[in-house]
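Structure incoming, see below.
As you look at this complex, bear in mind that one protein chain is not there, while each of the others sits in place.
Letters A, B and C mark the chains as written, and numbering starts fresh at 1 in each.
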Amino acid sequence: MMSQSAARFGTRDLALVGLGAGLIMALGAIPPIVVGVLPVPITLQSLGVMLVGLMFGPKRGALACLTVLALVAAGLPVLAGGRGGLAVFAGPTVGYLLAWAPAAYAVGFLAMRAEALQRPLWRGIAYLAATIFGGIIVLHLGGILWLAAVSHINVATVMLGSLAFLPGDLIKAVLTVLIVQRVEAMLTLPRL
Amino acid sequence: MIGAVRRWGASAPLVAVPVGWKLALLALLGASVAFIDRPWMLACGVASAACALMLTGASPRALWAGLKGTTIIVGCIGLFDYWSHGLASAAAVTTRLMILIGFAQAVTTSSTVPAMTAAIETALRPLQWIGLLDAERAGLTLTLAIRFVPLILDEIAAIREAQRVRGLDRSIVALAVPLVVKIILRAQDLADAIDLRGPPPRQGRQPVAVAASAESRAQRRAARRACGAVPYDVSALEVGGGKRGDTAP
Amino acid sequence: MFSDVRLARDGREVLRRVDFRIDEARIGILGQNGSGKSTLLRMMIGLIAPSQGRVTVGGLDPHHDCVAVRDRMGFLFQTPDNQIVYPIVHEDLAFGLKARGLSRQMVSARIAASLDRLGIGDLAARRVHELSGGERQLVALAGVLTREPPTILFDEPTSQLDLANRNRFRRLLAGMSEQAIVATHDLELVEDFDRVLVIESGRVVVDAAPAEAIARYRELCR
Partner (left out) sequence: MFSDVRLARDGREVLRRVDFRIDEARIGILGQNGSGKSTLLRMMIGLIAPSQGRVTVGGLDPHHDCVAVRDRMGFLFQTPDNQIVYPIVHEDLAFGLKARGLSRQMVSARIAASLDRLGIGDLAARRVHELSGGERQLVALAGVLTREPPTILFDEPTSQLDLANRNRFRRLLAGMSEQAIVATHDLELVEDFDRVLVIESGRVVVDAAPAEAIARYRELCR
């Protein structure tokens, strides 16, 4: 969507961006779970963020996340639990939402370095590292800092609370890598 | 979900309202509803959301079908809030959510997808003026994103149907892999169809003149990208192309 | 149009030494499953580039000058689903028309006209994913016809149609002013075409008048 990259961005890339956004939104159709003391639900949409980053690469991945946010802002109920509208951007989870695009970018960026590895096992491990770094560390960094800032709870407490997400997020990361590696055996997707 | 929502005939009052206004109103509401806490204001909000839903002209059954899932989740959130903050807070939180969701549903039910993305496209125009964005292509991307949600859900249903008819396979990966492969291929076919059926791309973006005379690989590649050539098997067409077909710059 | 074109995919030769030009208004392409018909059509419209040789359409290379060429050609995909972009029939048909600077009335007039041509006016407000297979194929057809390009490539346009719609399409094709290139297994469809090619494992083996081509194709399929 950026004008400099417009020349390199074909309709097929746009379609993949739209597809990535659609994937994230479709995962929102699965109801979220609210646990613990944090006002942040466990959702499958972060699985979508990891998937689009790892599959489509940094640019298309990040743009897919931004596309979802644009639709959220437009008021469409596309976040998990059917939430949407500018109200979301006044809520406690906005840090995570804003971290989606950087997270997908980080996953894709690292995956582009990792894809040169020839042995599937090593590549898989490198993909996992990329997914964990981008899809968990970067994502939570944004979410935690924002939450701590708006809720005046100290950062350590928020971090402790978000440990509740860790098992789920690790499962999502492994799932992402398993799916992408099998897809890669079928199609070659140049990351962009 | 969106896109799969039945849109009613042009006779309903809300259908006639330009989509841009509806979206702007929704955005305004989204920004302000969080600051409403007086019970009578919330009650007014609920009433007007209900009015908006009625003005779409859709049947109550169809509306409920669209709202059902969300209502259940909002109920869960309400329960949790009741447990942590008490009844008053829970009532306010759920009411606010329902007001927003009601209005959002009213807007989506009474607008067509193209109209909605056209409105967003218009809203993005200022960004194009400062050179940040190509509003037309951004609009197309949004359209596609909205289009893909029901498509993905359909595809999931189709795969599950096929799996049910042919035997059971419950693992998530066994569902996700064929799903992802299929929708990627579908996305690329759709992109081709858009190129073939769609509007003529604007002047200047397509390197027609360059590509016609150019011999350099890089320029050919740029042209191919612009034409939406097959990214996943570019290597198959190129002698000595990279094994994994990475054409990323 | 095609000169000495070859295409290899994954080390398999899909097209070999294809060499012909097309000027006639009605061209049929016959051939067994997997012989390369769809590949040939995709190449004409620039979706695939040849690995060797040249394809030219009106002097242009459809793969590089895709904008100019695609403006002049329409394409009906073999799978109608992949062609339909929007979820409601009339929304889908309007796609691409508004951007061409047509007024709103002209857009709806054209949509109504092409739905009428195919006798599916009652589908305009329906959701695409609820339609039956044949209805979807008709909608995809209408989508191509609304653009009114001077040349249309059809990839198995009648595969899901019933007898009545098949006959209607045949009449429509006969009365159309546009050039039509049709790949099909429906032999009756190409009976009164100007010229019919038969492809066999990526090679054009027959290039003749319909009667002869059909006879040779029947022989091949025995």
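Assume contacts are C-beta pairs under 8 Å (C-beta built on N, C-alpha and C of every residue); 3 or more make two chains touch, one makes a residue touch a chain.
The shown structure was predicted, so the numbers you read here are calculated from the model rather than taken from an experiment.
Trainee: List the neighbours, among the chains on screen, of the chain that has been left out.
Mentor: A, B, C
Trainee: Touch as defined at the start, partner being the missing chain; which of C:S51, C:Q78 or C:S108 qualifies?
Mentor: Of the candidates C:S51, C:Q78 or C:S108, C:Q78 is in touch with the missing chain.
Trainee: Which subunit C residues would touch the chain omitted from the figure, given the whole complex?
Mentor: Contact residues on subunit C toward the absent chain are 9-10, 31-34, 37-38, 78-79, 81, 130-135, 138, 156, 159-167, 185, 187, 217-218, 220-222.
Trainee: Mind listing the subunit A residues that contact the chain we can't see here?
Mentor: Interface with the chain not displayed, on the subunit A side: 185-187.
Trainee: Would you write out the residues of subunit B that touch the absent chain, in ascending order?
Mentor: Touch set of subunit B with respect to the missing chain: 6, 158-159, 161-169, 174, 177-178, 181-182, 185.
Keep this in mind: only the chains that are shown with their structure count from here on.
Trainee: With centres defined as the mean C-alpha position, give me the subunit B-subunit C separation in Å.
Mentor: Taking the average C-alpha coordinate of subunit B and of subunit C, the gap between them is 30 Å.
Trainee: Hey, how far is the Cα centre of subunit A from the one of subunit B, in Å?
Mentor: Distance between chain centres: 16 Å.
Trainee: So what's the Cα centroid distance for subunit A and subunit C, whole Å?
Mentor: Spacing between the chain centres: roughly 40 Å.
Trainee: Residues of subunit C touching 2+ other chains?
Mentor: none
Trainee: Which subunit A residues touch at least two other chains?
Mentor: Residues of subunit A never touch two or more of the other chains.
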